[in-house]
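Here the complex is missing a single protein chain, while all its other protein chains stay put.
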Amino acid sequence: MDGHGGFIWSSWGIALVVLTILIGISLKSMRSRERELARMEAEAPRRRRRRATETDTKTNTKTDTATTPETATPAGDNTGDNQ
Amino acid sequence: MTRKRRRLTVVFLGGLMLSTAAALVLTAFEDSIVFFHTPTDIATKQDLQKDRRLRVGGIVKEESWRKKDDGLTHDFLVTDLTHEIRVAYKGIIPDLFREGQGVVVEGRLLPDGTFRADEVLAKHDENYMPKEVAEALKKSGKWKGSAVTGTPDGDKPYGDKPYGGKSYGGQKESAQ
Partner (left out) sequence: MLHRFANPTRFLRLANAVLPWATSLTVILIGAGLYFAFGASPADYQQGETVRIMYVHVPSAWMAMFAYAFIAVASAVGLIWKHPVAHVCALAAAPIGACFTVICLTTGSLWGKPMWGTWWVWDARLTSVLVLFFLYLGFIALANAFDDAARGEKASAILALVGAVNLPIIKFSVDWWNTLHQPASVTKIGMPAVHSSMLIPLLLMAVGFTMLFVVLVIVRARAELADRRINALRSARIHAETAQSGA
């Protein structure tokens, strides 16, 4: 590569490393936060239970497949109520 | 509603004042923001002729580059097509340095009008193409005044504007 291969490969290497770290951290924090939220909602006080029983059970079984819309929706519903 | 409108007005007016301030500051400090001066600047602006470190940018004039046998001592003309300046340099030059290409040199202006450079940077233009295409363009005469060959389309190879950090081709860039 013209004797400049080192520059070319390190450019792409740095881009790869930076983006991999970013993607890794982002995914990891999303999974842990959503898992924590699902756990907390499962043991939520009764007043909340009454309304959210249906969706809560769904959330518990599906926590790991975080990309499905069902998991995030109940979380979002509650966020909307509270703010 | 009125509150929202008030916030909107504050943000808008704030932005307006900020941009004005930025524009004023940038205009005021233009001389220190420019990375290099053109040979025309050197010829016309008195304060640039004082003995101080400065950078000069332009195009390496065709057939002006001479180097000694040691491969380190270089001598060439930097031109903006209005004025030119002789540059003397001892050191390693970058890969992209060639006649007809842009260059920025850093050093001092000597009393005899030559410029003693201690650093030479090649300035790349904004054209990207494979070698074959560049050659085909040159052959067909469609080469639009790039600084590379110095085969101009007309007497003004670099457009109407003298070289000064603008597009070499004299073609305007569109606002994105």
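Just a few scattered comments:
Residue numbering begins at 1 within each chain, and the chains themselves are lettered A and B in the order written.
We take it that a contact is a pair of C-beta atoms (placed from the backbone, for glycine too) under 8 Å apart; a residue touches a chain by one contact, two chains touch by 3 or more.
Because the structure is predicted, anything quoted here is derived from the model rather than measured.
Subunit A meets the missing chain through residues 1-2, 4-5, 7-8, 10-12, 14-15, 18-19, 22-23, 26-27, 29-30, 33-34, 36-37, 40-41, 44-45, 66-69, 72-73, 75-80, 82-83.
For subunit B, the residues touching the chain absent from view are 4, 7-8, 11, 14-15, 18-19, 22, 26, 30, 33-38, 57, 92-97, 101, 104, 119-135, 144, 148, 164-167, 169, 171-176.
As a convention for this text, only the chains that are shown with their structure count from here on.
Centroids of subunit A and subunit B (each the mean of its C-alpha atoms) stand 48 Å apart.
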